[in-house]
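Take a look at the following structure, please.
Here the complex is missing a single protein chain, while all its other protein chains stay put.
And now, chain A:
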Amino acid sequence: MIETVNLTKKYGSFTALNDLNLSISDGTVFGFVGQNGAGKSTTFQILATLMAPTNGTAFVNGVDVTKDPEKVRKVIGYMPDFFGVYDQFKTEEYLDFYGASYGLSAREREEVIPQLLELVNLSNKRDSYVDLLSRGMKQRLCLARSLIHDPKVLILDEPASGLDPRARIEMREILKELKTMGKTIIISSHILPELAEMCDEIGVIDNGKLIATGTVSEIQLKLQQQKVIIVMVTRDMEKTIRFFEDDPDVINVQRGSNGSIQFGYKGSDEDQQMLIKKAVMADIPMLSFKQLETNLEDVFMEITKGVEEG
C-alpha cells in the first residue's frame, strides 16, 4: 500500500508538490503521469526516503516515511530517473553488492541473482563490466537491482525513458511479469499510452497537484465526456469565438492557426446537433465542424490544459 496525505514539497518559495493525496492499494500497478516538471520525481524521492516533505506525509506499506524511514527502505525497490553505476563492477558483482547491502546471505544471493538476470534478460552479460552495457541494459540491470531483496513495493521513475522502441517493449514485458508476481508498483511516465496498457490505475499530476485519478477505463470515460471539436471558418473569427463561448456546454475556446477554432464540448450528441444548427442559423461562415479522434494522450493534454487556466 502506498498513501500520500497532503504531501507538500517546497523548494524555497517554489511549490513542487501541493497537497498531493494518493492512495494505492496492494497489488496495484499505478501509473503516475505528468509533464516535465510536474512533480513525479519529487514524489518518488519522498517515497524512497531520499527527501523530506515540507508538509504532509506518506505511508509505504503502512509505515510513515517521515517516522520510520529505515523500515520503509526494507520494503521498497527504488529505481531513480537518472542513476550511475560503479563502473569497475561486473554485472554479477554489482547485484551481489546490493544484495549484501540488504543483508542477504551469500547463499541467498547466489540463488536470486541468476533468477533476476534471467528475468531482465541479462544472463549472457553476467561477466561483462557494468560500464560496458548499453543504456537499455543498464536500465534493466538497475531494475533487477531494485528487486534484489524481493520488495513488496516498487517505485520506478521513468524506467523506460531514453530507450528505443524495442527496448521499451522489453521493459514493458518485464513490468508485466512483475505485475503477475503481485507487487505493488508505482511507475511514472510523461507518456500516457505507454502506461495505459499495463496499469490498473492512473493518476495525472500537474504543477504538483493530482488532477485526475482512476482506472484506465474511468479516464477513458472522462475522455468521452469531453469531446474536442475543431471548427474552420473563412472570416468573422471574433464573432465565431463569441458565438461558441456563449454555449454553456462549450469550454476553453482557443484560436488555432489559419482560421481554425478549437474547444472542448461536454454536451450530448443531440446538443451537438442543435449547436451546429444554431451556428448555421447565426450565419457563422463555417467550412467544417469536426470532432477530433481523441486518444488517451489528448485527454491528458486536455485535462492539464484546463487546470492551467483554472
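The definition used in the following text is that a contact is a pair of C-beta atoms (placed from the backbone, for glycine too) under 8 Å apart; a residue touches a chain by one contact, two chains touch by 3 or more; residues count from 1.
One rule holds in what follows: contacts and distances are computed from a predicted model.
**Student:** Mind telling me which option in "NADH dehydrogenase", "Ferredoxin", "ABC transporter permease" or "Sulfate reduction electron transfer complex DsrMKJOP subunit DsrJ" is what UniProt lists for the chain we can't see?
**Tutor:** So the chain that does not appear here would be "ABC transporter permease", according to UniProt.
**Student:** Out of A:T15, A:Q35 or A:T54, which touches the unshown chain?
**Tutor:** Of the listed residues, the one touching the omitted chain is A:T54.
**Student:** In the whole complex, what residues of chain A lie against the chain that is missing from view?
**Tutor:** Within chain A, the residues touching the omitted chain are 45, 48-55, 57, 65-67, 69-70, 73-74, 76, 78, 80, 82-86, 88-89, 93, 97-98, 100-103, 105-106, 142, 145, 149.
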